[in-house]
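Just one protein chain is left out here, and the rest sit where they should.
After this line comes chain A, so read on.
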Amino acid sequence: MNRRTLAALAAGTALLLAGCTGTGGSTKAADAKAPDDPSKVTGTITVLTQRTDLVQDGTMKRYAAAFNKVYPKVKVEFQALTNYETEVKIRMNTENYGDVLMIPGVIKKSDYPKFFASLGTGTELSKKYRFTGFTTVGGKVYGQSPIGVMPGFVYNKRVWKQAGVTRWPTTPAEFIADLRAIRTRTAATPYYTNYAAQWPLTSWTFVNGSVHCDPQATTKLAEGDPWAAGADLRVGDTMLYDIVHDGLAENDPTTTNWEASKAQLAKGKIATQWLGTWAVVQFQDAAKKAGVDPDDIGFMPFPAQTDGKFCAVVGPDYNQAVNIHSAHKAAARAWIDWFTDKSGYDRDNLAISPLKGASLPAVLQPYEDAGVKLIELDDTAGARVKLIDSASEVGINAPDYRQKLVDLARGARSGTLDGFLDDLGGKWTAAEKTAGTS
């Protein structure tokens, strides 16, 4: 009898659990309309963020206080998630994932209407905001990034000058030659991979678009071989390989330290890192803490020119969205609009404003002087690229393959660069045929 009870219990639990699997998303579409009268919006909203640092040092609270001057009846609470992507993904299996959250990379674009309330139509919002195409599904927009970011090299101007380099390199070969000059003429490590922190290697995927100044670069990923001769990713990956292969990177990439690397670059012990505009403010802070000149921190585009001009890709950071299950959608929407338009979050981070027509931050003045062309990528094929990427297990948004590339370059893995990249291309094109057809 006992055994039977247990079996029944187990079966019952199994049924129950099967019922709870993946019911986070809703089948109903909903809108989060912007409120007309700020004084009438009420409710307590929870904002999920990956910026643990800003929640801990009280910066987010200050934003909330400024927000309350306009919307006195809305209470804003923050939840900072250290491991944002993984944690939020699990929470999204329930209905309880905050009122405002940033859309994690794992959510399929076609699932956006099941998880988030729409912010309005694409035609209407794109008049005012940049990047709306990245979250538009069926003509409706589901998220808005509060800042625009641009990949590029953070470098120490003093070290580069000391090595005798006075202008930005225009080809990968010239870039490598400049790093060589840094190695021979200065004591600095020419390039720091930040291999152990993983995501700095992942960010090499963002060379996509700037190599050939092509707004359709994402579509090309979905349709062709990203590692074909001359293709953006192949150019970027080959350059990374050459940097490491020629001994221009740190001695032991496997034990790198991201936090420490900021001060080292500021002090001139490291010359260059491939990151993004968002990093500049952090390196300047590190310079101030180390007692060196924050103006030594420079930013340069990928060494490639199209029609005699450098090219840089401006893209969204995490997009903020309203939970479709939120009980206070008006308040949540008010927060997103205020945070995007009025909070000053973009200026505080020396970032590019998400508003169309806004001027570039001061840190990008050299870009204006050099006439760098800024483009935005068309993200129509973005969803398909994600599908192909997961199906092929290549992981262009994961660190693995570039860690293997660095291992290959420093001789810790056997094989050739061509063989390695062709293998990636083979996996990718094979997945193109099967993924996303259903």
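Just so we're on the same page, contacts are C-beta pairs under 8 Å (C-beta built on N, C-alpha and C of every residue); 3 or more make two chains touch, one makes a residue touch a chain; residues count from 1.
Quick note on the criterion: contacts and distances are computed from a predicted model.
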Report summary line: Per UniProt, and picking from "Multifunctional fusion protein", "ABC transporter permease", "Fumarate reductase iron-sulfur subunit" or "Multiple sugar transport system substrate-binding protein", the hidden chain is "ABC transporter permease"
**Report entry** Identified contact with the non-displayed chain, of A:M60, A:V76, A:I107 or A:L125
**Finding:** A:I107
Query raised in the report: Of A:Q198, A:T380 or A:T429, which one is in contact with the hidden chain?
Result: A:Q198
Query raised in the report: Out of A:A263, A:V281, A:L360 or A:A398, which is the one that touches the chain we can't see?
Result: A:A398
Report task. Spell out the interface residues on chain A facing the chain that's missing from view. Result -> 9-10, 13-14, 17-18, 21-25, 27, 85-86, 89, 92-93, 106-108, 111, 114, 195-196, 198, 250-255, 257, 389-390, 393, 395, 398-400, 403-404, 407, 410, 412-413
